[in-house]
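Only a single protein chain was left out; the remaining protein chains are all shown in position.
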Amino acid sequence: MSRRVRAWVLVLGGLGFAALFAAACAGLPHFGGDLHPYGDRAVRAALLRHTANAVASVNFDQRAFDTLGEESILFGAVLGTVVLLRQTRDENRRPPAPAPVAAPVRRYARLALPVTLLIGLYIVAHGQLSPGGGFQGGVVVATALHLLYIAVDYRALERIRPVGLYEVGDAAGEAAYLLVGTGALVAGAAFLANVLPYGTFNTLSSGGTVPVLNAAIGVEVACGVVVLLARFLDQAVEIEDPPADAPEGAAK
Amino acid sequence: MSELPVLLGLLFVAVAATATVLVRDPVRQSFLLSVLGLALALLFLLLHAPDVALSQLAVGSALTPLMVLLSVRKVRRRARDERREEQA
Amino acid sequence: MNGWTAAGTALLVCGALPAGWGVATGPVRRRVVAQNAMTTLLSLVFLLLAQGFVRTAYQDTALVLAVLGPAGTLLYVRLLADRLAAGPPLSRPLSAVTPLNYVAVAVVVVPLAVVTDPGRALVKLLVIGVLLVLGSGVAGRAVAVAVDAGHGPRGHI
Partner (left out) sequence: MTRRRALAVLAAGAELLAWWAVLTGLWMVLISSVDTLEWVVGGLAALLAACAARGTRRASGTP
């Protein structure tokens, strides 16, 4: 196809999309209106299952299967990064020199790391009650650990971050989500159906499987992000590119 | 008048997103990306979607800039090494 | 729109948006300082909006931003240390940003604390305030140290 023909195809497609999009927009309900057919049903179902945060109920109960897909996307993305950013045979590893970090920053990291970690765990554990959940809390937990690289030293991070353990955690989180879904099958319900007792509204034990799935996602996301960043840090800080003229062989 | 905060949030997001696309240098782009993340979080909160706002904050405030800047560091180091080899 | 929402919008227009402009333009030094100011101010905007919407649960966004915002600033300081050290020392307006952050935190958190009933909610609000002051102070200090390190020994990672 020549450049000209391609441009015409693009124009044609763009025009068609614009016409259909405009027609669809005309049929949308008005912004901020009173009519929310889906929202009303979702909130009613959430309250019926004693889940205070309706969004968590939609994500982990009413449409838990969608969330399984999303979780698997993250899992696959981390896996792909690990494969792509691995150390190849002709790349060398050089231990990085320690970085000078101001003393107050170091002290702040020592205080902020546990506090941030606790806040992340709080966000995971209270996903069914208040805004947040496994994804948000998991990312906060992973960020908390990387305060060690940001505010202390790369080697300090390496000392308390056994990557292998986090790889296992990543897989275990993904597996736990599937196992909870299979548990519902064993109990005689549909895959990922909410089979646990709903509990008392607005307490930590409410929502049936919602907090359990939130915890699984929290573990998966936290470990996945740590593994992801470990690969990035490896490449950016430690691994050197092979010399252009003489490949020196394995450095494992 | 009651729509003013939402309108401001929408405008903020539109400007930040356009600027992020137009800037070419990755380091500058990482700064704009963090502004865009904060703008989106604000808009989500104004539209009463705190769950999404939290997701955006968690990802946008430290994780994305870290990944962008680490990639920049790797690419820079490669360029520097190549230059050194040419001089040698 | 009640008073709290109006105050949040005002703080957004007068504080966070100019800070956002500072992050988007100019030398790296100014961008990092403005980034610190922007996360602090936006966290305060979130607190005001949570009060204005009468949803205490929305405070969690401010809480998360109060710990992750400084992490973001420290990250820029860490990974752009050579660029920060390459320029002249911080100008006086830039050095004044961190004290301004403290003032903003006090101006927002104290009235919010006054209208909050004594109890756990009040302590949570104060914890967010303390985290904001600590984080923004340390991040501001880290920028100043990194800029001053212009002639010191290099060797950062």
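Order of writing sets the chain letters: A, B and C. Residues in each chain are counted from 1.
One rule holds in what follows: a residue touches a chain if its C-beta (ideal position, glycine included) is under 8 Å from a C-beta of that chain, and two chains touch if they have at least 3 such contacts.
All figures in this text were calculated on a predicted structure; none of them were measured in a lab.
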item	value
Left-out chain, listing which of the shown chains it touches	A, C
Residue among A:152, A:184, A:210 or A:225 that touches the chain left out of view	A:152
Among A:130, A:143 or A:214, residue touching the chain not depicted	A:130
Residue in contact with the excluded chain [from A:55, A:102, A:117 or A:239]	A:117
Missing-chain contacts mapped onto subunit A	106, 109-110, 113-115, 117-119, 121-122, 125-126, 129-130, 144-145, 148, 152-153, 156-157, 159-160, 202-205
Where the unshown chain meets subunit C, residue by residue	56, 63, 120-121, 123-124, 127
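The rule is short, and it goes like this: only the chains that are shown with their structure count from here on.
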item	value
Contact-richer chain pair [B-C vs A-B]	B-C
For subunit A paired with subunit C, centre-to-centre distance based on mean C-alpha positions, whole Å	26
Cα-centroid distance, subunit A relative to subunit B, in whole angstrom	18
Touching two or more other chains - residue numbers and ranges from subunit B	50, 53-54, 57-58, 62, 66, 70, 73
Residues of subunit C whose C-beta touches two or more other chains	57-58, 60-61, 64, 68, 71, 75
Touching residues (chain side subunit B, partner subunit A) in the complex	3, 49-51, 53-55, 57-59, 62-63, 66-67, 70-71, 73-74, 77-78, 81-82, 85
Complex contacts: residues of subunit C adjacent to subunit B	1, 5, 8-9, 12-13, 16-17, 20, 23-24, 28, 31, 35, 38-39, 42, 45-46, 49, 53, 55, 57-58, 60-61, 64-65, 68-69, 71-72, 75-76, 79-80, 83
Interface residues, subunit B side, partner subunit C - complex	1-2, 4-5, 8, 12, 16, 19, 27, 31-32, 34-35, 38-39, 41-42, 45-46, 48, 50, 53-54, 57-58, 61-62, 65-66, 69-70, 73
